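To start, the structure itself, in structure tokens.
A single protein chain has been omitted from the complex, and every remaining protein chain is retained in its original position.
Order of writing sets the chain letters: A and B. Residues in each chain are counted from 1.
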Amino acid sequence: MSVITAENLTKRFGHFVAVDSVSFQVGPGEIFGFLGANGAGKTTAMRMLCGLSKPSGGKGTVAGFDIERKPEKVKASIGYMSQKFALYEDLTVRENIRLYAGIYGVPGKLIGPRTDALLRRLGFQKEKDTFVKALPLGWKQKLAFSVAIFHDPKVVFLDEPTGGVDPAARRQFWELIYEAAHGGITVFVTTHYMDEAEYCDRVSIMVDGKIEALDSPQNLKARFGSESMDQVFRQLARKAMREVD
Amino acid sequence: MVEVLGVHKKYGKVRALEDLSFRVGRGEIFGIIGPDGAGKTTLFRILTTLLLADSGEARVDGFDVVTGYRDIRARVGYMPGRFSLYQDLTVQENLEFFATVFGTTITANYHLIRDIYDQLKAFNSRRAGKLSGGMKQKLALCCALIHKPEVLFLDEPTTGVDPVSRREFWEMLKRLKAQGITILVSTPYMDEAVLCDRIALIQHGRFLRIDTPRNLVVQYPVRLLSVKGPSMFTLLRELRALKGIRSCYAFGDSHHVAVEDELLTPESLREKLRAMGHEGVEAEYIQASVEDCFMELASTGAAS
Partner (left out) sequence: MNQLPVFVRKEFHHILRDPWTMMMLLALPILMLVLFGFAITTEVKNAHIAIYDPSNDEATRAISARLGVSEYFSVVAELRTPEEIDSIFRYGDVSMVVVFSDGFYGNLVRTGDAQVLLVADGTDPNTASTLVNYATVIIASYQQELTPLGAVPFRIHSEVKLLYNPHMTGAYNFVPGVMGMVLMLICAMMTSISIAREKEKGTMEILLVSPMKPIIIILAKSIPYFVLSVVNLATILIMSVFLLHVPIAGSLPALVVVSLVFIFVSLALGLLISSAVETQVVALLISGMALMMPVILLSGMMFPVENMPQPLQWLSRILPASWYITAVRKIMIKGLGLVSVLKELSVLVGMALALIVVSLKRFRIRLE
């Protein structure tokens, strides 16, 4: 039973076709990497799946809900972490957790124990009353991810979550993703760090709005005779016509 | 060219830099490698005379950073972390401005920036704010070079830049080195570390090790294995729980496992894992990368 389905999903802005008839399916507990250069259409596609943008054509479902007809239900069933983390800098760690828990309708009784469990898992017990702006970047990111899945969604969408973060922190972040996926949450992540593609179960590579490749990193490397996803991407990117801007 | 001795710097209670000492020779590419918040930017700001250290000494091209700041400022090129050029001036205008600020002209030192500038020429009259990330970095580099500095300080010059441009950037640095310019560059990217002559690994304001990349890798204390299998997450957890394993980190499509117990060979490890229910596991010896060395040193090295 697929958690995410896309069937010829298209998005047009005037004459410009940002997303050109993409199709794929993602199963439960899968880590699905959505790769591509900037401007290839990744973010636009993701927004459609999150119910943030109306498709110009094609269909899609997330957690069983049609993205065009029931976007509100989609939003309530997913977790979302944007590029800029979306944590309130002038609130404490605990206040942020409480806020998002409230927004996503986590029952009041559960908030306390779940918060404690989260803080323990991240090792943040001492920081629970620290303002988020005082946390190092890597910690903010881990917190933002944990907050995004606090309400146990079926799917979590991550939009370039590791931008600007150093490799050590990125590794820890991916371990969190592993854990979430192991717990049954489907993780849909966009990134332009090709080495992170290796962490995924399957990846799709978008070029000029179309999906040019969709498979596990291993298979892709074998198919293109490359040693790294970086090389696979560069071979595909050479065909790109859009300016990498 | 650059001498640092016992530099300390505190921000309130936070120790940004602790007892840093090192030297950089003329014409060297010296990399300062470490995660965010390690102190790289603070160090650079002290060396470019923008901040005063709490204690210790530092000299750039023979001038003291405190008393000789004017001489240093006339001789160094500086590229701070964020893109710090004038977004609403064009490429050409930015270059001319910085040339003039340093009392020179674009033509005077054109040979230095030629290779880089050739790629920018097509965008000469475009506003800097409208360039792509990679282009901005190239422009910033040109502006830092236009006055023929003795030393270049590049603070995380490739952060946020696509991999292709990153590679090109480092090619340019090598060519600059060939022209005799000393380069100090900070980066969180371990794969860029191997491109430097010598590197200093920094964490929590302290240097873990200063050496050439090669020496660093050769001195990795234990054997390193790469392990991969179908269920990576459980694999990770169970490997960490095994006796004789020093550390285990996720590295993309495989886990890097540092083994202390010599008896844990790839074959014996595979057996152990099969016994725990993991089929189809691949394991082999690998050479440590700079990143492996960093993780190793960071866990055993100076904890602050």
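In this text, contacts are C-beta pairs under 8 Å (C-beta built on N, C-alpha and C of every residue); 3 or more make two chains touch, one makes a residue touch a chain.
All values reported here derive from a predicted model rather than from experimental measurement.
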item	value
Missing chain: touched chains present in the view	A, B
Hidden-chain contact residue, picked from the options A:Glu95, A:Asp195 or A:Glu212	A:Glu95
Identified contact with the non-displayed chain, of B:Pro80, B:Gly205 or B:Gly252	B:Pro80
Residues of chain B in contact with the chain not shown	45, 48-52, 69-70, 73-74, 76, 78, 80, 82-87, 98, 101-103, 143
Contact set of chain A toward the excluded chain (per top definition)	88, 90-91, 95, 98-99, 102-103, 105, 108
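In the analysis below, only the chains that are shown with their structure count from here on.
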item	value
Residue ranges of chain B in contact with chain A within the complex	34-37, 132, 159-160, 162-164, 188-190, 232-234, 236, 249-253, 291, 294-295, 298
Chain A - residues contacting chain B, complex	37-38, 136-138, 163-169, 171, 174-175, 178-179, 181-182, 192, 194-199, 217-218, 230, 234, 237, 243-245
